[in-house]
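Of the protein chains in this complex, one is absent; all others appear in place.
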Amino acid sequence: MLTSTRTTRIEWCDCDPAGIIFYPRYFEIFDTSTTVLLERALGMNKIDYLKAYDFAGHPLVQSRARFRVPTRFGDEVTIETTLVDIGRSSFKIEHRLQKADTLAVEGFETRVWVIRQAGARRLKSQPIPPDVVARLKA
Amino acid sequence: MLTSTRTTRIEWCDCDPAGIIFYPRYFEIFDTSTTVLLERALGMNKIDYLKAYDFAGHPLVQSRARFRVPTRFGDEVTIETTLVDIGRSSFKIEHRLQKADTLAVEGFETRVWVIRQAGARRLKSQPIPPDVVARLKA
Amino acid sequence: MLTSTRTTRIEWCDCDPAGIIFYPRYFEIFDTSTTVLLERALGMNKIDYLKAYDFAGHPLVQSRARFRVPTRFGDEVTIETTLVDIGRSSFKIEHRLQKADTLAVEGFETRVWVIRQAGARRLKSQPIPPDVVARLKA
Partner (left out) sequence: MLTSTRTTRIEWCDCDPAGIIFYPRYFEIFDTSTTVLLERALGMNKIDYLKAYDFAGHPLVQSRARFRVPTRFGDEVTIETTLVDIGRSSFKIEHRLQKADTLAVEGFETRVWVIRQAGARRLKSQPIPPDVVARLKA
């Protein structure tokens, strides 16, 4: 299955008065990790793949996370991101964020492929292009 | 069951290049909503209830959300926050975020009551004080 | 001169491990305050005024702030926002953020009116429409 790993560092700006990461920051980290997975699979940056496939993005319809061990500013973490399922217009992603050898957070996303309807603000789900499916399943 | 409702407005700073809210912002909104629920139940601000009960906060161990309808900058939203379960050292919260009459997002949290261990950076779960339990169950 | 006042509350999610607001949050607060000033002057929400005047926004070319007194989660603050100068394609805004009777932060912005060039990602400054100038000078 398609997997991508990246590292980042938890920063002061990610942490709250308890001195640990403010948990919504994990969802920002996961969002970037999903972008990186797609960028690597499609061979181009997000700004370019949105244009190449003429779509508006891959927003979430569901998100879930389990927070096992808190992280703090200065912690180097590794995020392993895996495409676990792909449907007609949606796909599922799992993230495992580790601090050294400890699994700190698990994240689960269901995302949908959307286009912007002509002349409208409205976003509408759309079948994932066959070329993208092929690259994600590779 | 203990419920609290507040309103807020989705702002430009909450939105991403797709023109809709960047979904981690919902978790910030939910976090503030949980704070407001506790502030109302305990009759004091968070900065004071952390001191009064001498604890370090109520971080999440699990979080889940279903995103039904996107929101955009300028949208006025209402968040209804309910305490749905309370255990020995943890409690569960549900949020229903509405845009006019439409349920836009549902959020589900499991939080734990933690103290800071003497002289240590480490957070440790702790039984919720009986007085707090009584006020949350009221 | 055109002035607009709003109130907000500093939240846990705005604060850092020192227990005070993480200062970039002030710039988010100021950004929303500028939006509110324009919304009130133009009589419509930002999502609508961007459309009505067919422009891409009013990004900053300069920003400055003086932080006099720190704020903490739970602090109710008032932001007074004033248009202090308006040029051909740019305008200047000042913000005074108060905590009770104390001036906590002063913010200064120079913003430019921009359009998106046809078929391009590039933003370009543009004269502010006379109708907007008239309403801002009113």
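Going in written order, the chains are labelled A, B and C, and every chain counts its residues from 1.
Here, a residue touches a chain if its C-beta (ideal position, glycine included) is under 8 Å from a C-beta of that chain, and two chains touch if they have at least 3 such contacts.
The structure displayed is predicted, hence computed values, not measured ones.
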Exercise for review: Just list which of the chains on display the missing one touches.
Suggested key: A, B, C
Practice item. Could you tell me which of C:Gln62, C:Thr102 or C:Gln117 touches the chain that is not displayed? Key: C:Gln62
Check your understanding: From the list A:Ile47, A:Leu103 or A:Ala134, which touches the chain that is not on show?
Key -> A:Ile47
Exercise for review: Identify the residues of chain A touching the omitted chain, counting contacts across the whole complex.
Suggested key: 11-13, 28, 31-32, 35, 45-48, 72-74
Practice item. Touching the hidden chain in the full complex, which residues of chain B are there? Just list them. Key: 12-13, 15-19, 22, 24, 47, 73, 121
Study note, to complete from the structure: Residue list for chain C contacting the dropped chain reads 16-20, 22-25, 27-28, 31, 56-57, 59-68, 70, 72, 114, 121, 123
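One rule holds for everything that comes next: only the chains that are shown with their structure count from here on.
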Revision key, fill the gap. Relative to chain B, the most remote chain by C-alpha centroid is chain C
Practice item. Look at both sides of the chain B and chain C contact and report whether the same residue positions are involved, with over half shared, or different ones. Key: same
Revision key, fill the gap. Taking each chain's mean CA coordinate, chain A and chain C are separated, in whole Å, by 31
Practice item. Let me have the rounded angstrom distance from the C-alpha centre of chain A over to the C-alpha centre of chain B, please. Key: 23
Revision key, fill the gap. Whole-Å distance, C-alpha centre of chain B to that of chain C, is 28
Study note, to complete from the structure: The positions of chain A in contact with two or more other chains are 16-19, 22, 24, 121
